[in-house]
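Missing here is one protein chain; the remaining ones are kept as they sit in the complex.
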Amino acid sequence: MSERPSGRTDNALRPVTIETGFSTHAEGSALIRVGGTEVLCTASVETRVPPFLRGQGQGWVTAEYGMLPRATHTRGSREAARGKQSGRTQEIQRLIGRSLRACVDLKALGECMITLDCDVLNADGGTRCASITGAWVALAIALEGMGKSKALTGQVAAVSCGLTAAGPVLDLDYAEDSSAQADTNFVLTADGGIVEIQGTAEDRPFRPEEFQILFDLAQKGTKELFAVQKEALARKKG
Amino acid sequence: MSERPSGRTDNALRPVTIETGFSTHAEGSALIRVGGTEVLCTASVETRVPPFLRGQGQGWVTAEYGMLPRATHTRGSREAARGKQSGRTQEIQRLIGRSLRACVDLKALGECMITLDCDVLNADGGTRCASITGAWVALAIALEGMGKSKALTGQVAAVSCGLTAAGPVLDLDYAEDSSAQADTNFVLTADGGIVEIQGTAEDRPFRPEEFQILFDLAQKGTKELFAVQKEALARKKG
Amino acid sequence: MSERPSGRTDNALRPVTIETGFSTHAEGSALIRVGGTEVLCTASVETRVPPFLRGQGQGWVTAEYGMLPRATHTRGSREAARGKQSGRTQEIQRLIGRSLRACVDLKALGECMITLDCDVLNADGGTRCASITGAWVALAIALEGMGKSKALTGQVAAVSCGLTAAGPVLDLDYAEDSSAQADTNFVLTADGGIVEIQGTAEDRPFRPEEFQILFDLAQKGTKELFAVQKEALARKKG
Amino acid sequence: MSERPSGRTDNALRPVTIETGFSTHAEGSALIRVGGTEVLCTASVETRVPPFLRGQGQGWVTAEYGMLPRATHTRGSREAARGKQSGRTQEIQRLIGRSLRACVDLKALGECMITLDCDVLNADGGTRCASITGAWVALAIALEGMGKSKALTGQVAAVSCGLTAAGPVLDLDYAEDSSAQADTNFVLTADGGIVEIQGTAEDRPFRPEEFQILFDLAQKGTKELFAVQKEALARKKG
Amino acid sequence: MSERPSGRTDNALRPVTIETGFSTHAEGSALIRVGGTEVLCTASVETRVPPFLRGQGQGWVTAEYGMLPRATHTRGSREAARGKQSGRTQEIQRLIGRSLRACVDLKALGECMITLDCDVLNADGGTRCASITGAWVALAIALEGMGKSKALTGQVAAVSCGLTAAGPVLDLDYAEDSSAQADTNFVLTADGGIVEIQGTAEDRPFRPEEFQILFDLAQKGTKELFAVQKEALARKKG
Partner (left out) sequence: MSERPSGRTDNALRPVTIETGFSTHAEGSALIRVGGTEVLCTASVETRVPPFLRGQGQGWVTAEYGMLPRATHTRGSREAARGKQSGRTQEIQRLIGRSLRACVDLKALGECMITLDCDVLNADGGTRCASITGAWVALAIALEGMGKSKALTGQVAAVSCGLTAAGPVLDLDYAEDSSAQADTNFVLTADGGIVEIQGTAEDRPFRPEEFQILFDLAQKGTKELFAVQKEALARKKG
């Protein structure tokens, strides 16, 4: 079995940092860097809810995802110019929204809406997982600012694991992601719960035993991410 | 724990039938009924490939998904009239395409494209899983007609399992799906491989042990679906 | 003069059947088969009216038309994926809507809206006429279910006639339609009234005398369609 | 029976004038006025054909229709700003295109495309018929300029007739059109042929005898329009 | 230095005429001809304001711009058919709107909206300037008809100047515009104020002294345009 392109061990995350307050206007913001991947996550609070929730005394959390045209190796076309969001973009932003709603008590939130915008400034694999991990921090800051920290019912982070030429590994970078035989994203909570699992065979179907190894790696990886999230929040409060 | 709305036991599929040849013109077609869910799956063969594959001596398999406006309890707006496919539609058709590509040797297929159209005529939960299970039959028929049965490298079927008021159950119907605490779709192969796993916590994060039970139910359920698929193909040749 | 491709006599309809209740959820539904053409017609009742009719104490009847991508010999692109309905689709659904409104007393209907969805599952010519003939049955069932059968002021059916290599003939199939010199759709009422006439010279202008022969054929053909519609309704009550 | 709003007799056209050369750049142009309706028709010649005709040694004639936002009593929204053409617009431009193709020998035209743009500057009913009548003049001028007058195989004009409170009448203006019980557009050739008939019951189905009266009125009316078209062409040659 | 293509002196406008009342239905209209450029400007009054102004006791003035497909040397595609307005169109209509709002007291106007539609029938350069100059006349007529002439606080006209092979010149026609080194549009008021200046280097940056010469030419040119506007209004009152 070959080495990982980055030289990392199989269960090593890339260096992760989360910087809060990058956005001047947002009620909460977090600029997360996972290796060469960099995502700006902002939480915007509005005193309205979507039509389907009006008058029900509960709030809503939703997400939008975007990638700057030159976040990638070759320039991609701008979705605003093309006139529509790709299926991939919509799939990702639906995932982010579901993942964050899973850790919010919408009744306790009250009639307001929080939109999490995750915009990729630089991409090197794992942008959807970085978005979820960063968005949780932006959300926590926004809720604190609203005096509604109690509506936050859990801590959520995400990481991808995959079967590569170097075997099952944690936290795929772009080089690994584009050649993996299988790629699985795990969105987990700090108390060991599952929020989302998305596993995909790219090249060949994979075995239940292989899945279990990937799951174990993800649990190890998210444990480290939870610590980074907490430090970022602690630094902010100073 | 309460009973299932349909009175089924926890590990019981709804009645499943697959009727081939419903479509007059398609190279392969299967009308699949899973309880009250009914999906028309057609396989269309074209002697061209998408631009990104031109001249590479391999083929492509893709899928499109749609729902008739009144397949559901209340009429939904027609996506063609609204001018775009919803994020949900795009997510589903990307899933169907990936799932079927996982059981085709694209090199052996040669330079042609097979489009699997899955159109829901009546919906009662589980339409994406029924689409995958039916599309595999339509695909198998089309490949046989092309004299390329060898390009079909596996048998694929899909089923949803979830955590409901009746506990962990197999094959959610609409009543169960709309109130489940967690919903997981499994796309598996007849030889025990995993093609796709999509697990989502709807109400609260769920436990790894619960996930394992759902996985076991799915393996039991797909075993039965594989038999129905084979019978449908056998009847056709009959 | 040559024979018709199907061997039919000049004034013979193709076999016509109408099956009610195919749709599980719709307030009325009819699956009409005219030879190889098969259209699923559903009537959906909503307790709202379009903005331009609000507060006027009357209802509305409208229609939408679609064709499954592989209803035709070669796969057509999905209108939802392309992002717009073709001019042909819009023209047809406007025709269906006008035709059905012509047999409904909108005041007697009261403030509600009935949408007739006509989706072509298999196409072999004459889809717009089959849609109108089937939609009338779906509409009648829906109105009966609402206890508003009195709002139905007439019986409407449609058939196409054309000038072909076999002379003027009734009920063109695809082979005839694509090579006809003239093609005329007649939407008529059971008491001999004209709801719509759409005549088009495809190859050369045609003569008033020829038009009269086509009109006579249409009157003969719709008489038979009216009987099939009535039988379908009677069987349902049966 | 009441009088017509305009005081015209039942078989009287509104005053019709056709002015050629209004457009500076077009290969042919005609500004047609039918009472208060005013349409600018231009014929543009391009040395290309649509993809489906490439390399077949024949040409194509097509049409586009538009209405200035304030051509009507109350301002309509601009279709370019709304981002799509209405069903009505598409239906009309398809009708204009078919009508003009019916009087052109596409083989004799050779591999080129003529686009007829019909833009309504002021609207007072009958805009589609005025468009067809004017477009024929623009087309004839363009063909003459190309030295291909022989490709013009007939003379086409259009008029609407309807059943109004004043009985069956020729050439409906807006006041009549918006309250007619039935409205029928006839596109006829100078030698008595039928190119298109579009009859629509607005209020109640109408009788075959009534249709015949409308047809007779249309034949009388188009006879006068053919004369106006010829005079316009003759004046141009001077 | 060479002569201007039209033979005009450097500070000569093309012949300018403004005809009022061309539009039958609009509350104000002006057909302006500047040489070969011809624009129909209509002012439509509606008793509503855009959402962002509701309940604020003031009105709004906005503009839309369009070009008939064959207003130009070669046919351009119809924006309604393409499904969106080009960046150029949007830029121009925003300019027209701002320019006209600059001469209206929106408080004095009261809660209503005036839309200025500027549609180019024939184009030979300078269409945005002709639109502004014509739209002012249409607006003045509409305001007078509403009894709100006092809301009109100034007189506005526009002209383009540029650096060409013939040196700095007034009122570029198409031949000059398409080869100018710099092109500057001036929207000025009759009392010497600046409403808009848009100067663009096409080929090379230009010097402040050159800009000053263009500005002087524009002041001379708009003085003549103000006179033509006044005459048009005076003729109308007769």
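Which chain is which? They are A, B, C, D and E, in the order written, and residues in each are numbered from 1.
The definition used in the following text is that a residue touches a chain if its C-beta (ideal position, glycine included) is under 8 Å from a C-beta of that chain, and two chains touch if they have at least 3 such contacts.
All values derive from a computational prediction rather than experimental measurement.
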{"item": "Chains still shown that are in contact with the chain withheld from the display", "value": "A, E"}
{"item": "Among E:Ala12, E:Leu53 or E:Ala102, residue touching the chain not depicted", "value": "E:Ala102"}
{"item": "Touching residue (missing chain; options A:Gln58, A:Thr115, A:Thr153 or A:Ser179)", "value": "A:Thr115"}
{"item": "Touch criterion as defined above, residue of A:Pro69, A:Gly87 or A:Gly154 at the omitted chain", "value": "A:Pro69"}
{"item": "Contact partner of the left-out chain, one of E:Asp10, E:Asp177, E:Glu196 or E:Glu224", "value": "E:Glu196"}
{"item": "Hidden partner interface residues of subunit A, rising order", "value": "22-26, 29, 36, 40, 42, 44, 46, 64, 66, 68-75, 78-85, 89, 115, 117, 119, 121-124"}
{"item": "Positions on subunit E contacted by the hidden chain, ascending", "value": "84, 87-88, 90-91, 93-94, 98, 102, 154, 182, 184, 188-189, 191-201, 204-208, 211, 215"}
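We take it that only the chains that are shown with their structure count from here on.
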{"item": "Subunit E and subunit A - chains in contact with each", "value": "none"}
{"item": "From subunit D, the most remote chain by mean C-alpha position", "value": "A"}
{"item": "Centroid spacing, where centroids are CA-atom means, of subunit D and subunit E in whole angstrom", "value": "33"}
{"item": "Inter-centroid spacing, subunit D versus subunit B (mean Cα positions, whole Å)", "value": "51"}
{"item": "Distance between the centres, which are taken as Cα means, of subunit D and subunit C, whole angstrom", "value": "28"}
{"item": "Residue list for subunit D, restricted to those that touch at least two other chains", "value": "84"}
{"item": "Chain contact graph, described as a line, ring, star, complete graph or other shape", "value": "line"}
